[in-house]
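One protein chain omitted, others in place.
Let's turn to subunit A:
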């Protein structure tokens, strides 16, 4: 939520009195209590596993790796992707002291190892900026010895643009045209 929206919301709440504020607080609390992370893919969800991981029609042999939950939303919105996800909850960002152990890298490697050959392809859909690229290269190095096909989104994305800003057509094309790493 941007600062303008927040301000408008706050104004509205002040005007509409105490009971509506209490109602808002309790529904926010409810949301907080019910929403957690999917134990398989790490995406935000109110059920475990999440509806994508639980969907029998989704292709479990393809995992698309993204930085944040918002990226899952962006790819789902673009449509066409049938596989499942893995959310890292961050990138390797040396300048912020964030290393591979601080994001969900181990969980991804564990998933691929435990899949015992069922997982055929991992698509690295990290941002095309330097930290996204570092993270993708790191993962490619770690995944390849596990005998899985590792691909990267095609460079259709505007340079340096965040994944969730990419428009839907570009994103879908970028997924189609992914390349071997």
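We adopt the following convention: contacts are C-beta pairs under 8 Å (C-beta built on N, C-alpha and C of every residue); 3 or more make two chains touch, one makes a residue touch a chain; residues count from 1.
Methods note: contacts and distances are computed from a predicted model.
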item: Omitted chain (choose from "NAD-reducing hydrogenase HoxS subunit beta", "Heterotetrameric sarcosine oxidase gamma subunit", "Acyl-CoA dehydrogenase" or "DNA replication and repair protein RecF") - UniProt protein name; value: "DNA replication and repair protein RecF"
item: Selected from A:40, A:78 or A:92 as touching the chain missing from the view; value: A:92
item: Contact with the hidden chain (one of A:44, A:73 or A:137); value: A:137
item: Missing-partner contacts on subunit A, residue numbers; value: 92, 94-95, 97, 99-101, 105, 130-131, 133-134, 137-138, 141-142, 159
